[in-house]
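Only one protein chain is missing; all other protein chains are in place.
Here is chain A:
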Amino acid sequence: MTEMDMMSEAALLEIDRLCVEFDTRGGVVHGLRGVDLSVRRGETLAIVGESGSGKSVTAQAVMGLIDVPGRIASGDIRWKGQSMLSREGLAMAQDIRGKDVALIFQDPMTSLNPLMTIGAQIGEVLRRHLGLSKIQARTRTEELLGAVGISAPRRRVDQYPHELSGGMRQRVMIAMAIACEPQLLIADEPTTALDVTIQAQVLELLAGLQETLRLSVILITHDLGVVAGLCHRVAVMYAGKIIETGLADDVFERPSHPYTQGLIRSTPRLDDQMERLIAIEGSPPSLLAPPTGCAFSPRCPLSEPKCAEQPPLVAVHAGASAACWHPATPAWREAPALAEAVS
């Protein structure tokens, strides 16, 4: 058995050359342009990338939430090896969504029903998916709220979402997502709307749950710091494609793709004093008419004529891949402070 087979055997979720398109007034938006991704049991995978790179659309595709004017144009999504998009797979997919695979959104207010108490909302999930009775559901709801660190759960079950703070609402969302003991939790920017101190509490909670429940987690974020603290593996997206994947430690230590290198360098760090930030000039391309070659080419210091051709995502070193014709080549000048430290 090759290494490749072993990896795919252990994969819980596999995304295979997934393309998603949206019809808009301006034309067809190519939201995902061939995304390959796999998540293994018990691992935390981060998806990072800038706004519009396709992070949320990837999550929505897994959850079956791509709706008109969007469509999955090609590619496949497999759960434990079985296609979720094929005719036979559809029923299975219906069954596991919300139960084995759960999604937490960025803004809890858009996904909580303002007219229902939080107890009623979590209870409904428990009764629908696990067939609990009303009384069982209430007891379990209180347990779940306790598990996500909400104080006085007995009182909270009867409160409405607007009576809770942002951090508490996000905890309620997490409680609802883990209610059916899912195997995979997808968290789409779960802490972006929260303040740093509250964000730290929620991330701590996620990390704890991941360990005790042996969850697989896909964490979508644009905060590289959050990734560093929590994730085993990272996938970096740019303009609807994964352009680099690897172990978190590796990707931070020796990023292969020029975009990843630039992203890490342009992020100011609390523990590091750079005189001047390294900026990536320009901005990402429009996905209405995406470039045929490397989408990063107009902003890349290493760009050359060959880059007009799309580079494939290939292995760079053990466990790490990048889609670039010059992977692992330093693309940006060292920041002054760093250069000094070296000499």
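Operating definition for what follows: contacts are C-beta pairs under 8 Å (C-beta built on N, C-alpha and C of every residue); 3 or more make two chains touch, one makes a residue touch a chain; residues count from 1.
To be clear about the criterion, contacts and distances are computed from a predicted model.
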| item | value |
| --- | --- |
| The complex's invisible chain, by UniProt name, from "Acetolactate synthase", "Electron transfer flavoprotein subunit alpha/FixB family protein", "ABC transporter permease" or "Peptide/nickel transport system ATP-binding protein" | "Peptide/nickel transport system ATP-binding protein" |
| Listed residues A:Ala10, A:Leu65 or A:Leu277, member touching the removed chain | A:Leu277 |
| Selected from A:Met109, A:Leu130, A:Ile198 or A:Ala315 as touching the chain missing from the view | A:Ile198 |
| Touch with the omitted chain, as defined above, among A:Pro114, A:Gly131, A:Pro268 or A:Pro305 | A:Pro268 |
| Interface with the undisplayed chain - residues on chain A | 50-51, 165-168, 195-201, 203-204, 222-229, 248-249, 252, 259, 262-264, 266-271, 274, 276-284 |
